Structure formats: structure tokens, C-alpha cells
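What follows is one structure encoded as C-alpha cells, with my remarks underneath.
Each chain you see keeps its place in the complex, though not every chain is here.
For reference, chains read A, B and C in written order, and residue numbers begin at 1 within each chain.
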Amino acid sequence: MYYTDGKLQYPVRVESPNPVFARMLQQAIGGIEGEIRVALQYFFQAWGNRGPVKYRDMLLSTTTEEIAHIEMLSTAVALNLEGAPPALQEEAVRQDPALAAFLGGMNMKNFLSAGLAAMPVDSDGVPFDCSHVYASGNIAGDMYANATAEATGRTLATRLWEFTDDPGMKDMLSFLIARDTMHQQQWLAVIEELCGYEGVLPVPNSFPQDEENQEVNYTFIDTRIGDDVQPLEGRFTSGPSLDGNSEFSHEFAAPFGEKPVLGPPAPEAFAQEQQIEGAPDAATPES
Amino acid sequence: MYYTDGKLQYPVRVESPNPVFARMLQQAIGGIEGEIRVALQYFFQAWGNRGPVKYRDMLLSTTTEEIAHIEMLSTAVALNLEGAPPALQEEAVRQDPALAAFLGGMNMKNFLSAGLAAMPVDSDGVPFDCSHVYASGNIAGDMYANATAEATGRTLATRLWEFTDDPGMKDMLSFLIARDTMHQQQWLAVIEELCGYEGVLPVPNSFPQDEENQEVNYTFIDTRIGDDVQPLEGRFTSGPSLDGNSEFSHEFAAPFGEKPVLGPPAPEAFAQEQQIEGAPDAATPES
Amino acid sequence: MYYTDGKLQYPVRVESPNPVFARMLQQAIGGIEGEIRVALQYFFQAWGNRGPVKYRDMLLSTTTEEIAHIEMLSTAVALNLEGAPPALQEEAVRQDPALAAFLGGMNMKNFLSAGLAAMPVDSDGVPFDCSHVYASGNIAGDMYANATAEATGRTLATRLWEFTDDPGMKDMLSFLIARDTMHQQQWLAVIEELCGYEGVLPVPNSFPQDEENQEVNYTFIDTRIGDDVQPLEGRFTSGPSLDGNSEFSHEFAAPFGEKPVLGPPAPEAFAQEQQIEGAPDAATPES
């Protein structure tokens, strides 16, 4: 069960309300790198947890914190919308370019659909959809997904911090940026704790690796062509593989297969007659 | 520019066409952990590349390979749909439970909308949408996103491998699983090559870290309550942080802020009258 | 069957075309509280009608009216787009802030994709999707859904009315607001006519109510915590229930269940090895 004390995790104040910044903050609420995503992602990882029970507790702790972050950001959006332009009067716009910027740059739906409040949408008013909730049941894959979410989330927060000069907003973002710092560490620490970086690769590590094709599993395939193409060189083209299981190699791409040829159109699928007549007789996916 | 030789990267053959497995393979094409996603993700990371040019080449190489993977899987779907039930005859179903399973388990759209061919949808017929293309402009965030994609992608491929006993399909999947092994390594190798694991955190590392709130950036916040709650212990609650910049600590959650109170409804947003009358006078987000 | 006389239900005229207002009107066409939604919602409720046939006729009447409303709004969008800025000339923008507002605030897709006409999208260009068409087959649930649609729709229309000072637009909106007044009444009147407010609750009223858990069906559960928390008091915490079947009560939240523990990862789902080893032995969802 879940409980609330109704208080903000960290104070939210806005000195100069700015409806364009309200719109930008929406990205941190309902964008794919935003807080709704991480809250739901950690919830579903916890509820589907089939491994060390300790990580269920850890995930539930952080996801309840993330709800508090949505709450902070939603409050920030509402405060930035105070005094947003209530009408489109051409004369007023003509005399105040900032009003023109606000009119063009704020999100009308925050007014039209929400009455000057936050919505679960991104900075373009696109609603968040839950296909972005990654919970694969493989803890390493999920921890990388979480690190990604916190990395793109912190990147977003720093860009918002750069954009505003409102001290209240900078203070709130400084708090959120700090939490993203911790959360990045936290998810990667699970990998270190559970199996170490060498033990985690390849994900999943419970599949018998000798079943995978042994000729291409540590080979960088280079598809570039041209008279002056040199093989790409990097950590990923030679030397020991990161998991210590093999050596990296480099190859220019060449097909192992042939042109696929599907069978003729199924009569009951009603292709064009000429298409049916012109079709090869049999499904011969390779010659 | 891009070129093709029209051949499959690796041979695709199906000994026993199975329309239910065709449906499952769709997840590897148009699912969020599928090949359309990685192909487009690497393309947009390459095209927006604003860092070492070498990684643009690397990304373009791998993305052109991923297109070949969609091609292989699309061919596999079409071959598994050969001979799919063309009609729903109750008598035939009554006499053959396998036919019943096929009818229920295949995706009708592969027949109705595509004439027995693959589509850019997942195993439930949900179309892929490009919000899943992560290209943040921060190379570390993007490499974690890529590692995630290959980790969830390889997990999916191993589940498909487990599900089928068709030798052709097992062979194809063995190839794709091997490539996912390499690709996981490849993206993490960029991080090692570019900055090392210690140098990469926190992402982004170009933000001045002293601007972030120093009291919570290495603290695990534990929101669990209950009479018998003990502090969670793990790699993430004590000891040096992964980036070497600080020490982890643990705290039970407590609010830094107060209950937020927004201003009264804007008259022009037309809330209910009683709601307006009952509203507090001023926006006082914290007391 | 359906027929048309090609005429507008009510005159639409625009004295001062305004492309930003055109964008706002899109919310009333393709927003979730817009006219496409109600038109399709009433259609599907009518076509799936399995109750008094009279309501099929009523629904079909109002839905054909709603199509006329989309037509009016689409005409209004097109007229507001007359003379929208055809080009982005920096010098012109520099000299006319209103042009800047228009450039920023109009929806480019109305020009780029529709050639200065309306589209079935909301004010942010997000297309309407038909998951918003509620037709549950339970007439009380559907009538509440319809009342909701007309309530949010009328709220939207009043906000648009407030925003514009074009007399033609105010006149058109005055008509639409009036129709929303009627439609709110109409759907609630069905509830009154069919079963009265007491007879309608709980929805559905055809489920045997003694099958539902009798200890929590009229209890307000209060999840707030804190040293100074007092029980919430209101019409919903004491006194007779609205349906007259019971008395309201108040309780602070406490779990009836225990921590859930799922079984170990299925081998064929390929979780991480360490995760499998660390998992509890059996699915024991509660202790």
C-alpha cells in the first residue's frame, strides 16, 4: 500500500511566472525522458520482480520518490502559468513582443484543456504512452534501461536549468539534477553488486552462449564502401571483448545469404492477376 | 548514400511454417525492443552527431546492418505464413485442435492487411512509433540507450529461440543473438574508449556538478514505512560512489517542502462557481 | 442511412481572420473533449444499443447533429486561416510583433499538410484517436461518459469564447455552448427517466451487490499520514450513501494483504543468472 503526507519533497517557487517555461517543463513530466516514465517503469519492474526480493524494495522506494517529482514539476507548471495571457488582443500583441512570444510559445492546451494546470503530456502536448515502460524481467537489461532513463532525464534537466534564470526554478532543478546523479549510480550499482561488469555481458547471461553463432559474435561488421574506405578502428574492433570471453575483430560486410524469393501470392489474398502470373512458382528464400 | 546487393545477410529458411511463430517474430520487427527501433535510433544518432566523427561512421555501419536484420525477420515471417488457414470452417476446426490454435494465435492482419507478409507492428499488431528512437545528443546517454536496446533485443531473441524447434529458425536466431552480443559490447566500448566508466558519470558530465544540490546527490532515499522496516543495504547505500566523486549514504524519506496551494481558478478558465468561492486567495506553493 | 442538405446548422463568419485562433479551435474539433469524439461516441453507442430502442433513435439524432458541429468548426478554422503568413521573412517579422505571434502560434500543419484547412487534430496537431470513444454497453456508464464529454466540451467552448473578441466567432460559440447546455441535460435525463438517481447506483446495477466485499463498499479510505492528520470529513465520509443502500464511513488505510513474492524466473524467459539464483523458491503471493 501507499501513503502520502501531502507535502512536496522539495520546495517549489517561481519568482517570474513564464508560460513558455511551463511548456518546457512539461517535457520533464510527460516526455519520454520524463518522470511519469520512470515512476511507472520502476513500479512495473518491482511488481514483476522474480529475483532477489531486496530489489523489489529498492525499486518501490525509488518509484514512490519519482511520484513526488511529478508532483513538484506539476506544481511548477501551474505556478509558471499564473497570469498567462487570457486573450488574444491584436493591439496588445502589437505593443508587446514578449506577449507575442508567450502567445506563440505557451501550450494552449494547458489553458484550454486543463485550466492553467499541468498535464501528462510532453512539451508539444503529445500524451505520454506506456509503451515506454521497460520491464523485461531481465534485471541487467532493466538496470541499463533505468540508467538510460536517468541519463536522458538528467540531460533534459540540465538543459532546462540552462534555459531559465528564475532562481526558484534553478533551485528546484538543482535538486532534481542531484537526484538523477544518485539514481544513475544506483542502477549501475545493482549490476556491479549482482554480477560485476564482466559477469553481466552478454545480456541475458543465462542463455547458453555456445548456441549463438560463434563466427560473428565478437566481430564489428563494417558496411561502409568507397574507394578510400579504411577499416574503422576503436576499442570495439580489436583487443579482448568487454566480457573477457573472446577477442574483437573487424570485417567488411558481405552477405551470407542470397536474394529471398517468396512463394506466389495466395489466391485468397487477392493480389493483382498480372502479379500472380508473373510470380515465381515456389518459396525459395535462398538459392 | 545507401546501396544494396539485394541479398540476405544470413540465410533464412523455415522447415515447418507456423503462423503463430510468425506473429511472435513480429515482436522482433516492430516491438519496442525490435529491429526497426535500433535501425532508426542509430540513424538519427549518426545524423545528429556532434562529436568525434568516427562515431558517425560506426553508427552508420551498424544501422545499415540492422536494416538487413529487419529484412531477414520479414522474410522469416512471410515464410512462416505460407499455408496459413485461408478460411474459418467450423467442422475443420472441430477435428484439428492445432488448427484452432493457429486460428486463435496468428495475427489476422498479416493476412487481412498484408496478404501474408510482415508488417512494421509488434506481436499484437500495435504499430511501431518513433517516439522510441532515442538520440539525445549526449553520447553517453545514447550509448546506454543502445546497450539497453541490444540487451532487451537479445533477451527477446533468446525467448523466441526457446519457443521454436524449427531448425531453420533456430539457426537464424543463433545468428541474430550473436550479433546482439557484439552490439552490446560495441556501445559499452564507446563509453570505455571515450571516458572510462568513472569519467562518464554522472551523465551529462559537462554540467558543473557543484550546481546540483549537494545534500541529496549520493543519498539513497528510502520511502518504505512500517514498524519493522530496516534500512535497505547494498552497494548503493554506503561506500564510494561509482564515479569516485563522493560516498553513498542512506536516509529515510522526509519532505523538504510543504503542501502546495495554487491560486484561485482563473476567471476566464470557467471553473465551477462554488470552486472559485472556496479557493484560497493566493498562490502560496509552500508555507 | 444518412442524408445531407449541404447547409451549415448555424452561420459561421469571421471578421478578423486569426491563425492562432484557428489553432485553438482545432481543440474543439480533434481534442479529446471535441466534436469528433462525441459524434463517434454517440454513433457507436447507438449501433451497439441493446436496450430500449428509443435511445438508439435519440443517440442517432444527436450524433448527426454533432457532425454538423464539426462542419461548423472546420469552416471556422478555414476562415480564420485566410491570409495566414505565407512566408517567413525575417525583416517583416522584425517590424511586426503580431506577425511574430502568428508565426509562432499558428499550427504549421494547417498550412503544410492541409493547405489552410482544418484537420482532425487537437490544438497541438495531435491526431484524435478512437480509444476515446466510450460505449460500454451499460447505459448508465455511457450516459455519465456523455455528460462528461458535454461538460468538458462546454468548458472548452467557454474558454474559446473568452479568448476571442471576433463577433462572428462569439456568435458561433454562443450557439455551440447552448447546445452543450442541452446535451448535458439530455444524457442526465436518460438516467432520471430510466432508473432515477437512486436506482442507477452502483453502476452496473445488474450485478448482485451481495457478491461485492461488504466491508469496504461504502468506506472512504484515507491514505494520508503525518502527525497532524485529521480524518477527512465530507458528504462522502458519513451519512446515508447516495444510493440509499448503506451508510458512509471513514477509515485510515491499512493493508489487508502482505508483500507479494512471485516465483523464480522461468528458465525459458532468460533472466540474469544471479537473479535466478537469488530468487525465492516458490510463488507465495502473501505470507
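Convention: a contact is a pair of C-beta atoms (placed from the backbone, for glycine too) under 8 Å apart; a residue touches a chain by one contact, two chains touch by 3 or more.
Worth saying up front: this structure is predicted, and the values here are computed from it rather than measured.
A.B. asks: Since every chain is the same sequence and 3 are placed, give me the total copy number for this complex.
C.D. replies: Across the complete structure, the repeated chain appears 6 times.
Here is the rule we use: only the chains that are shown with their structure count from here on.
A.B. asks: Can you check whether chain B and chain C touch via the same residue numbers (shared by over half) or via different ones?
C.D. replies: same
A.B. asks: Roughly how far is chain A from chain B, going centre to centre by Cα mean, in whole Å?
C.D. replies: Result: the chain centres lie 8 Å from each other.
A.B. asks: Taking the mean of the C-alpha atoms as each chain's centre, how many Å separate chain B from chain C?
C.D. replies: 30
A.B. asks: Can you list the chain A residues in contact with two or more other chains?
C.D. replies: Correct list: 3, 5-7, 86-87, 111, 115, 126, 137-138, 140, 203-204, 207.
A.B. asks: Spell out the part of chain A that touches chain B in their complex, as residue ranges.
C.D. replies: Contacts found on chain A: 3, 5-14, 32-33, 54, 57-58, 60-62, 64-65, 71-72, 75, 78-79, 82, 86-87, 111, 115-117, 126, 129, 131-132, 134, 136-138, 140-141, 144-145, 147-148, 150-152, 154-155, 158, 161, 174-175, 177-182, 184-186, 188-190, 192-193, 197, 201-204, 207, 209, 211-225, 232, 234-236, 241-243, 248, 253, 255-260, 262-263, 265-266, 268-271, 283, 285-286.
A.B. asks: Which of the residues in chain C come into contact with chain B in the complex?
C.D. replies: Those in contact with chain B are residues 155, 158-159, 162-163, 225, 268-270.
A.B. asks: Give every residue of chain A touching chain C within the complex, in rising order.
C.D. replies: Listed in rising order, the residues of chain A that touch chain C are 1-7, 47-53, 56, 86-90, 93-97, 99-101, 103-105, 107-109, 111-113, 115, 121, 124-127, 137-140, 194-195, 199-200, 203-207.
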